[in-house]
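Input: one structure, supplied below.
Excluded from the complex is one protein chain; the other protein chains are retained at their positions.
A and B label the chains in the order they appear, each numbered from 1.
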Amino acid sequence: MPKHIVSGLKYLTAVELIREGLSQKEVAKILEMDRSTVSHYLNGRNLSWNSIEVAEIITKFCPKDFLTLTYALLNDSEKTRVIVKTCSKKSYEASVEESCIGCGLCVDTCLLNAIVLDDLKARIDSDWCNGCNMCRDVCPTDSIKILEVNNGY
Amino acid sequence: MVELKVDQDKCLGCGNCVVACPVNGSISPEVAGGHGSKTEDTIMMVENGLIKLFNPQKCTKCGTCPLFCPTDAIFLE
Partner (left out) sequence: MVTNTKEVKGKDICVQRVSPEEKRELAYKDDVCVGCGICAKICPTEAIELGEIGAIERTGVDESKISIDEAKCVLCGMCSSACPVDALDLKLDEKSIKDMAEYPQLIKSAEISDDLCIYCKACETACPRDAITIARILPERSKLVTGEIEIDKDTCISCGICEEMCPADAIEMEHHEPTSSDPTVSSDITVNKDKCVYCLICRKSCPVDAIKAVCRSCSYGDYDLNPEDSETTGSSFIDEEACVNCGWCQEICPVDAATVEKAFEGELILNQEKCEACGACVDICPCNVLSFPEEEFGVQGDKLQADERFCIYCGACENVCPVEAIEVKRTAVKHTPTKSKSWEKQLSELKT
């Protein structure tokens, strides 16, 4: 039931965003939902607990699987970005070495739109990186390094 | 992949290609005089009146021999 899993992922994201201090209105806007639906979600209504469990399992997948599955379910890069980054518990430090040739393959590959080209060199916004390593895998010059940051989780 | 080929049915055995081939010339300088090669190291030679490729792998595909063949019996394809 892809729809139900998406609801579960949105639930988890909504809970996390509220915990971070966002209002229901803001959360509704980010997830492109009605405010009332957000409210229902947070109260555990309109949602089977099973879909939340499945969603929780998905968030614990390896970053690449979590990201690609979420993207496949939503087919929307903006919402994928929010859900994946909000539900990922780990932080990453991405760096690009001077050997980068600026081919843009990583830019085209990154599902989180975290990479831009700057003077023929890729620049990765670590805040948006979820450590999926897909950019590193496509890089023809092995110029990308992604390190997990130990932040206590 | 371009390869050096011969069509013995067309060959007149004139040996123009043997003489013109720059690689032959560097392997066996005497071919320049039309006396034939002293070794079998050259790319091609006339044997029993017909052209035969001995070492086609040495060909650099420079395109010289086809320019001198009167019957298109040696060609790159």
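Criterion: contacts are C-beta pairs under 8 Å (C-beta built on N, C-alpha and C of every residue); 3 or more make two chains touch, one makes a residue touch a chain.
Owing to the predicted nature of the structure, the values given are computational and were not obtained by experimental measurement.
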{"item": "For the chain not depicted, the shown chains it touches", "value": "A, B"}
{"item": "Contact with the hidden chain (one of B:13, B:36 or B:66)", "value": "B:66"}
{"item": "Those residues of chain A which, in the complete complex, touch the missing chain", "value": "77, 98-105, 107-109, 113, 119-121, 140-141, 143"}
{"item": "For chain B, residues in touch with the removed chain", "value": "2, 20-23, 25-26, 60-64, 66-67, 75-77"}
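In this section, only the chains that are shown with their structure count from here on.
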{"item": "Rounded Å distance, chain A centre to chain B centre (Cα mean)", "value": "66"}
